[in-house]
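Moving on to subunit A:
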Amino acid sequence: MSSQPLLSVRDLQTQFVSDGRVIKAVDGVSFDVRPGEILGIVGESGSGKSVTALSVMGLIPWPPGRVVGGSIMFEGEDLRAKTQAQMRRVRGAGIAMVFQEPRTAMNPVFRIGEQMTEVIMLHRKMSRAEASGEARSMLDRVHIAEPGRVMSAYPFELSGGMLQRVMIAMELALRPRLLIADEPTTALDVTIQAQILRLIRELHDEFDLTVLFITHDLGVIAQLCDRVMVMYAGAVVELSPVDALFHSPAHPYTRKLLAAVPSVVDTRNTLRSIAGDVPDLADLPPGCRFYDRCDLRQPECRLAIPDLRKVGEDHTARCVLPNAISP
Partner candidate 1 sequence: MLPYILRRLIHLIPVMIGVTLCSFLLLKLAPGDPAEVLAGIEANPEVIEAIRRKHGLDQPLPVQYFYYLGNLMLGDFGKSISTGLDVGPMMWRALIVTLKLSALGLVLALVVGIVIGAVAAVRQNSFFDSTSMLFALFGAAMPNFWLGLLLMWTLSVTFPIFPAGGGTDLYSLILPAITLGTGAMALIARMTRASMLEVIRQDYIRTAYANGLSPPIVIIRHALKNAMIPISTVIGLQFGYLLGGSVATEIVFAVPGVGQLLVDGILARDYPVVQSTMLMVAIIFVLVNLITDISYAYFDPRIRLK
Partner candidate 2 sequence: MTDASLSPAVRRHQRPMSAFWRRFSTNRSAQIGFLIVGVYLFFAAFGPWVAPYDPLAGSLRMRLAPPSTEFWLGTDDIGRDILSRIIYGARVSFIIMATAVAIGLVIGVLIGVVGGYFGGIIDSILMRIIDVMLAFPSIFLAIGIVAALGPGFFNVIVATGLFSVPQFARIARASVLSLKEREFVEAAHASGESTFNIISLYLLPNSLAPLMVQTTLRMSTVLLTAAALSFLGLGVQPPTPEWGAMLSNGRTYVMIAPHVATYPGLAIFIVVIGFNLLGDGLRDTLDPRMKQ
């Protein structure tokens, strides 16, 4: 644990403007991604997990959104201080990203081969023929049976699971140090989901890949991740090794999430299964954001946001009563 983190995010603030209101989508998020680990971010939709990822990539579209504060250190360099041209060298080659919906994430009018070759040539300074060979071997590496046929296919000719493999192959062909996977299995069938997760695990072992894995599904976290960060209403509420989180969840929200696990496959149901509303991100209360929905709330919780407190080895939670609820 003494080695320097690959990615270190401190006090990240990302805001969106909508109808004259400022929405604090990400509000003071800090975390490290350590070399070689798989860090999971779990939270409901709207909790700020995808915005965190896009902020790291420098892909928050302005207007309406932008990163207004904090630092994002990647391999010791502050990404927020980089120019657009410098950031383009980081995107893909330094940090690569795989998105949720593989069907819409690939350009419909270019063949798979063209799309892969283009970015491989850009980042790995290869000739077209070399890049094409590399694309083919990466497709082979993600267990695509006929790489040649897939290379000359258009995205609409492939299944969703196949396309997600292609996306992963395309990104890994760039030899990134960090892979951000934003709900890469959510849009897929359950069996295909399992295959993709296995693939990520396998590639992680083989390429010594560091992964930031975003999901709303605690089951996926349990299967795949080393550590997990729980987000709620734009803030980190708990950060912990996976085992510790499942055995001794410290934050009331995490506990409720875990209690809802059987139905966790479908986010919307999970949301409904916890009574109360997520606070308005444009009009946040001064105190704890989970106050309205918390069974264990204290009068002081209304007044100020609790700090992240250490509740165990490598385990922190943003609650005033960690000991009371942590057995």
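Selection rule: all candidates are chains of the complex that A comes from, given by their letters.
Keep in mind that, in the parts below, contacts are C-beta pairs under 8 Å (C-beta built on N, C-alpha and C of every residue); 3 or more make two chains touch, one makes a residue touch a chain; residues count from 1.
These figures come from a predicted structure and were not determined experimentally.
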Subunit A: touching candidate in this complex (1 or 2): 1
In their complex, what parts of subunit A are in touch with candidate 1? 57, 59, 85, 88-93, 96-97, 99, 101, 104-110, 118-119, 122-123, 154, 156-157, 167, 170-171, 174
